[in-house]
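Sending over a structure as structure tokens; questions will come in a sec.
Note that one protein chain of the assembly has been removed; the remaining protein chains are unaltered in position.
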Amino acid sequence: MVEMPTIIIEGPSISVEKKRELVKRFTEVASEVYGIEHITVLIKENPPENVGINGELLLDRKRKQ
Amino acid sequence: MVEMPTIIIEGPSISVEKKRELVKRFTEVASEVYGIEHITVLIKENPPENVGINGELLLDRKRKQ
Amino acid sequence: MVEMPTIIIEGPSISVEKKRELVKRFTEVASEVYGIEHITVLIKENPPENVGINGELLLDRKRKQ
Amino acid sequence: MVEMPTIIIEGPSISVEKKRELVKRFTEVASEVYGIEHITVLIKENPPENVGINGELLLDRKRKQ
Amino acid sequence: MVEMPTIIIEGPSISVEKKRELVKRFTEVASEVYGIEHITVLIKENPPENVGINGELLLDRKRKQ
Partner (left out) sequence: MVEMPTIIIEGPSISVEKKRELVKRFTEVASEVYGIEHITVLIKENPPENVGINGELLLDRKRKQ
């Protein structure tokens, strides 16, 4: 098979160990469901000042907690 | 936790049953790795004439097979 | 100014009238905040069977309501 | 409502105060137009050497001004 | 080399012939610049009612011309 699905994850910063786990497990799931072995995963880490949830920066929500 | 990771999957067309499985399993993985329950998954289906692999349309590669 | 911010909105299907309003108002906000006039907006419409929220297809959540 | 639109903004670097304003106002607009409260905004900051406008790096266009 | 750059093009609808040319030529450029052979290209076609330029739907701008 020639297709190469790409998975992009927009989330907070995580450790290299967690990235390793995300890539391994996402690829297992995608390979099984699509029946394709070649999977690319891109992990995007967004700082809390660049993410807004329901109108408020994550940075500001975290300060309140 | 207030963060809401978003997972975007760029792949070929798949059945609703496979979409259901992708969403269920990707969310399980992401919830465990990030420690966050609120996960959004967007499945993007790309027709073979809109995907290029190594310089060739997927449409043309499929015809050759 | 030469920069041209691009705004991509991933949401459900909406009417042309609502698209017109989104584009007009998003551009006003972005122009004021960035101090840039040239703004591109791309509205992406995702069918309920292609969106997963907390592990479940939007299609299935809507059926339950 | 269960849907959660995501807005991604690709632009230049801006201050935290401007990010706060962007998130607040984009969420107001999207909430009103979609009739949905849960909105995620991701602000992407692109350095001038990573943006091309009409064939030229933004970095180079800025130097000429 | 194991890296696989992905190129995403957000544009208007085009013919299959033009897609074939885009994929062929973009891949040539990316292969040479990155020194990597495995390149994926995703062509996204946006209808004029889903694109806003400077606050106005492309649909409306085209009607005026």
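When the chains are written out, they are named A, B, C, D and E in that same order, and each has its own residue count from 1.
What we mean here is this: contacts are C-beta pairs under 8 Å (C-beta built on N, C-alpha and C of every residue); 3 or more make two chains touch, one makes a residue touch a chain.
Bear in mind that the values here come from a model prediction, so they are computed numbers and not experimental data.
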Touching residues (missing chain, whole complex) on subunit E: 2-12, 14, 18, 21-22, 25-26, 29-30, 33-34, 36, 51, 53, 58, 61-62
Hidden partner interface residues of subunit A, rising order: 6, 8, 16, 19-20, 22-24, 26-28, 31, 37-45
Touch list for subunit C against the chain that is not drawn: 4, 6, 40, 42
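The rule is simple: only the chains that are shown with their structure count from here on.
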Subunit A-subunit E separation of Cα centroids, rounded to whole Å: 24
Shared interface positions of subunit A, touching two or more other chains: 4, 6, 10, 51, 53
Arrangement of touching chains [line / ring / star / complete / other]: other
